[in-house]
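As structure tokens, the structure follows; a few thoughts come after it.
Certain chains of the assembly are absent from this excerpt, and the rest are unmoved.
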Amino acid sequence: MSLIKIIEILAILVGAFSGFVEARSKQMDVVGVFTVAFITAFGGGTLRDILLDQRPLFWVIHQEYAILIFVLALISAPVIKTLRYIVSERLIVVADALGLGLFSVAGVAAAISAGMPLFIASMMGVITGIFGGVLRDIVCNEIPMVLRDRRPYAICSFVGCWAYLLMQKFGIYPDYSLGACALLITTLRLATWARDMRLG
Amino acid sequence: MSLIKIIEILAILVGAFSGFVEARSKQMDVVGVFTVAFITAFGGGTLRDILLDQRPLFWVIHQEYAILIFVLALISAPVIKTLRYIVSERLIVVADALGLGLFSVAGVAAAISAGMPLFIASMMGVITGIFGGVLRDIVCNEIPMVLRDRRPYAICSFVGCWAYLLMQKFGIYPDYSLGACALLITTLRLATWARDMRLG
């Protein structure tokens, strides 16, 4: 199994996990838990593919991910209780930053290969990175966290997407750019989080 | 007029009616009443068709349904008042369960004929069955009922969709499977509702 595949699965699990926690904190039932987890994990990529008009969707090709989230939702009540003892908040932030990095570069790469202009491609990267969380918050009847929390989040994704676009311009081998920019986004997110930086 | 056509119109009317009631209870004006009724009646099927990339949409082919809801919205204020005297809560639940059954099997059948894998097809069935109500609640600024109410609803649809997939596997004539599974979903919903069963 390739490294990118492993990180990809990790990113989806992280997205689903944040959906589990949010849905449980809203007292949702098992259907709600599955739906919110699914939306959080696949919402960004699905919106990107709809905007780019690309089918079949990622989770249609890989139905094993949907099944995985389904099984996790069924056992989520005890799992979340156990995980809360094991998983510290710091670990969640790290995993979430990893997910942001990976989803974002996957988004910008997909947009470029679909022939989008540069600025739009960078927006597609950010959408892929953050929209799962936005949909999760809308379904849970809250103003999306990423839009009101003043900590840099979408902006880290935006910077990393442009770094990728620049690297492509200079002819760097795509796999290297993808890895480097995912790492850049994750690092930016963690660095600004650790220093508690705020936006205006 | 075929039986399926009659049930179909009934399902749309039921969806629209629940939209009328919700929108009026939120003090919306006539535009809001039409919009919420329309979203509730066609939201599930529209999302399914967008995810499957199928056009034209159901309500584009049959614009008479859209016109019907438009006319009903115009006269909804007195209609709802009158209907509230005639229609008991029990009748609404029965009609709604019918709608859930019919929309779900229509969704899973459409997904299969679009070549979706089995688990995804079952999800498309559930989405078609429940998403109208989810959108209605989001527009009305509430956490979707189906995600927090602990009564079985989406799960009845899920079971019925798998029953349909199994029947197709065993080569049963599609029209029989459709009818049987729509009936199964409706019965499951009514039985669990009557016994006041709850999910974890």
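Here the chain labels run A and B in written order, and each chain numbers its own residues starting at 1.
Following the convention adopted for this analysis, contacts are C-beta pairs under 8 Å (C-beta built on N, C-alpha and C of every residue); 3 or more make two chains touch, one makes a residue touch a chain.
This structure is a prediction, so every number in the text was calculated from the model and none was measured.
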Full complex copy count, 2 shown, is 3
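To be clear about the criterion, only the chains that are shown with their structure count from here on.
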Whole-angstrom distance, CA centroid of subunit A to CA centroid of subunit B, is 31
So, in the complex, the side of subunit A touching subunit B is made of residues 23, 26-32, 35-36, 46, 50, 53, 55, 57, 59-60, 63, 66-67, 70, 77, 138-141
So, in the complex, the side of subunit B touching subunit A is made of residues 50-53, 116-120, 123, 134, 138, 141-144, 146-150, 153-155, 199-200
